[in-house]
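One structure below.
Other chains of the complex are left out, but the ones given are in their true place.
By written order: A, B and C. Residues from 1 in each chain.
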Amino acid sequence: MSIVVRNIERADKAVIDGLAKCGVATVHEAQGRKGLLASYMRPIYPGARIAASAVTISAPPADNWMLHVVVEQLQPGDIVVLAPTSPSDAGYFGELLATSMRAHGGVGLVIEAGVRDVRDLTEMQFPVWSKAVSAQGTVKETLGSVNVPIVCAGQLINPGDVIVADDDGVCVVRREEAAEVLEKSRAREVGEAGKRDRFVAGELGLDIYGMREKLKTKGLKYV
Amino acid sequence: MSIVVRNIERADKAVIDGLAKCGVATVHEAQGRKGLLASYMRPIYPGARIAASAVTISAPPADNWMLHVVVEQLQPGDIVVLAPTSPSDAGYFGELLATSMRAHGGVGLVIEAGVRDVRDLTEMQFPVWSKAVSAQGTVKETLGSVNVPIVCAGQLINPGDVIVADDDGVCVVRREEAAEVLEKSRAREVGEAGKRDRFVAGELGLDIYGMREKLKTKGLKYV
Amino acid sequence: MSIVVRNIERADKAVIDGLAKCGVATVHEAQGRKGLLASYMRPIYPGARIAASAVTISAPPADNWMLHVVVEQLQPGDIVVLAPTSPSDAGYFGELLATSMRAHGGVGLVIEAGVRDVRDLTEMQFPVWSKAVSAQGTVKETLGSVNVPIVCAGQLINPGDVIVADDDGVCVVRREEAAEVLEKSRAREVGEAGKRDRFVAGELGLDIYGMREKLKTKGLKYV
């Protein structure tokens, strides 16, 4: 059955913005090393760094109909996350859809498939993380669903979850955990800042983290 | 049997130049969603956007002899398209061959294998679409053919066909169809321009394309 | 048994610097087309071009403990080369470890696995050649070894071997052969410079390399 869920809960905007500043690696670590999408999900241009509320799509392979359906459901600060029901690298998305999404508040796309018009998308600075770049055209024949839980690039994504994405890839944070993860992420940043100074000064991780004893116990030999 | 076909027909220069301006996605759609090479064919640097007449090479794996043979057959506005007879990611091509090709009018390379000297090629702005970047050296021992039909990255390429290539990948247009495809491409651009304004204004694809009824008929439920 | 070898021999600094200027493609050819790592080893940003002494790590999959151990063993001009004992694309390395390595003279990383913080690493201009970009966190539970011979991306790397890396990928030069390879590389550059002028002037490789006779003997037909 194909459905469009109209009303989803989203995380607090301040929390989302905070997560964007922390970035993927910090957030992923702070929440216990979970939520990272597969490493084949790459940005189409370097430098984008965002966090946004997931509006999800489960779509048939090489059929982008639901990308037109989803736009109406967007609110400012949303990112569309699309997973095909079987593998496809076709080009579901391009500059016109980006224009349409932006007009409705959409800030980006995560898609386990292909995109096209990357030159235009780069000029627009509309960020996309995808499995492929491909101009391959798609059809509009078979329904999918909007705002249902999906598995995208190995991770479960619920509508309203927070997507954090940058040059390192894409990470999902459960909506209910977003505030706590932000807190932990900031704590981690503070801890790393302190360590950075010590590393710059030449201190060793071996000493900063007190690893020498454990290494010795495990049997590491220096020869 | 290994042959070099000296005389091939090429499409009209004005048509080729027109297709370059339209770009891969538009041309691919305009000709009925055909002709796109596999998505693993990527540009070695961003921003190139060309159309050119294909001068084809069928070459043995890891043997770049025919790239020296092909240069003599180039005319201004040609692009070399090479497919190996069995898979290889070796570095068939680098800066010296690019220099030689450019001296004879060659404007780029499409190769289902590897290239090297990408830093130099980027500085020269000699565009290449390839399956891999690799410095792996090749030999000059076994013949191939020049200007025969080849299959490159999943598409049949005839000598003289028009190659359109940009950041989205590579598309082939049959020489005989080039003028008609250009016409359709331009029509498509006009249509898209009109829609772009409507999308910017916030109109939905659902309404622009009149999709609501069909979605309903197919059974899409809003909940 | 897990060991850290403290004292390794390194090649002469002038030789290493000379190899850096020649670049991967030239060095790889000059030493007889050997030593090139697999083409999936890609730089995380374009433009880096270095040569350095390999300090090697054999590490368990998704366990980056030995990257903390290795820093103490670095000398100015060293590059860390890490191979996991079974395939992993986890993010072993990021900005803090880069900061630490740089403080001890490390100039880069070659890793047959993943790295993260690529935005920061790009800003720092700390070059990395890796199989993947991934924020996936790693553990510190199982020992590996430092400065033992490893196989990384299909090539044997001994500690102290010279690593040459640029936009074309990564090549290893045996420490004992480095001076000779530099000499051959420079000879090759001189030869290529001469040929470049001839190519620019429109001479053909067919004539420069005297290939016409051999092509004819092999049976190439012009039609």
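The rule we apply is simple: a contact is a pair of C-beta atoms (placed from the backbone, for glycine too) under 8 Å apart; a residue touches a chain by one contact, two chains touch by 3 or more.
Predicted model, so just to flag it, every value in this text is computed and none were measured.
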* **With 3 copies placed, total copies in this complex** => 6
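Convention: only the chains that are shown with their structure count from here on.
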* Copies chain A and chain C touch; is their interface built from the same residue numbers (over half shared) or different ones? -> different
* Report, in whole Å, the distance between the mean C-alpha point of chain A and the mean C-alpha point of chain C. => 31
* Asked: For chain A, what residues touch not just one other chain but two or more?
  -> none
* Structure fact -> chain B residues touching chain C in their complex are 1-6, 45, 65, 68-69, 71-72, 89, 91, 94-97, 99-100, 103-104, 114, 116-119, 122, 132-137, 140, 142-143
* Structure fact -> Touching chain B in the complex, chain C uses residues 23-25, 28-29, 33, 36, 39, 42, 46-47, 49, 166-169, 171, 192, 195-196, 199-202, 204-206, 209, 211, 215, 218-223
